[in-house]
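With one protein chain removed, the remaining protein chains of the complex are shown where they sit.
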Amino acid sequence: MSAPQVAFRTAAALLMGRDLRLALRRAGDSLLPLGFFLVITTLFPLALDPALSLLRDIAPAALWVGALLSSLLALDLLFRDDSQDGALEQLALCGQPFAGLLLAKTAVHWLLTGLPLVLMAPLAATALGAPYGAMPGILAALLLGTIALSLIGAVGAGLTLTLRRNGSLLALLVLPLAVPVLIFGARATALAIQGESLAAPLYLLGAMAVLSATLAPWALAAAVRIGLE
Amino acid sequence: MNIGRFLAMGGYAVYVWPCYALAALVVGLNLAWARRSLRSAQREARRRLEMLKVDSSP
Partner (left out) sequence: MAWVWFHRFGSPPHFYRLARQLTPWFGWPAVLLCLAGLIGGLILAPPDYQQGEGFRIIYVHAPSAWLSMLVYVVMATSAAVGLIWHMKVAHAVAASCAVIGASFTALALVTGMLWGRPMWGTYWEWDPRLTSELLLLFLYLGYMGLRNAIDDVSRADRASAVLAIVGVINVPIIHYSVTWWNSLHQAPTVMKFGGPPTMPASMLVPLLLMLAGFTLYFGALLLTRARGEVLRRERNARWILEALDRA
């Protein structure tokens, strides 16, 4: 491996710019998981009884199961094109820290799929009967939670990179690992809806986000390297 | 001691004995699987060696 010609910061910025441009050219793809999230949260009231008190009780579950499944669905977009056209190999060989580049890619992926979900969540939460006072709490919880979910999911996507028909395997790998995020996130949302202090689960969600941002890139880099051979 | 009373387990027989039966099953199956996996690996290795011999013979 030769010495890198440009600073890592420049390389990461270039990569993020490229990924963003590519994704915005096909904005529909990135918005599909968002649509999926909204549909899922709509299904809960239809499958249940649309009484407001009941909806309020299940709102945290609906929001977080929806966010979890839609983040799982979105993982398909993370590496698919880049592994098919060889761009991922170029990244692995370019001499920059691979874990850092993959973290940058995951950050863009979160911007395109996680952030829209967070921004649209108040809409879904309103439909589920959450009061307006709960919105800042719900936004904060989903903001931290989707970051952790994107990072955990990315490791799963890296591990199943070269496998065909990997959808259900990916779900089996990622969902058990995402359980703590689901638990803390749903708890924070429930507390927000009840109008109570949600500091404790928010701190734990923040810890999950930080921990996964620190550790996931290394696992991700190892996983993708193995997949590329 | 009384065998009947021992088997009745103070009324918990329907819970206690299935547990022990299942544990025996899992322990036994694991033993059988482990042995079978070793045997099949040995058989495969032997076959591979024989193919090597056939290949190298003139």
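Letters A and B mark the chains as written, and numbering starts fresh at 1 in each.
Just so we're on the same page, contacts are C-beta pairs under 8 Å (C-beta built on N, C-alpha and C of every residue); 3 or more make two chains touch, one makes a residue touch a chain.
Since we're looking at a predicted model, the values are computed, not measured.
Only one residue from A:13, A:119, A:163 or A:199 touches the chain missing from this view: A:163. Mapped onto subunit B, the footprint of the missing chain covers residues 1, 6, 9-12, 15-16, 18-20, 22-23, 26-27, 29-31, 33-35, 37-42, 44-46, 48-49, 52. Contacts to the hidden chain, counted on subunit A, fall at residues 155, 159-160, 163, 166, 169, 172-173, 175-177, 179-180, 183-184, 187, 204, 208, 211, 215, 219, 222-223, 226-227, 229.
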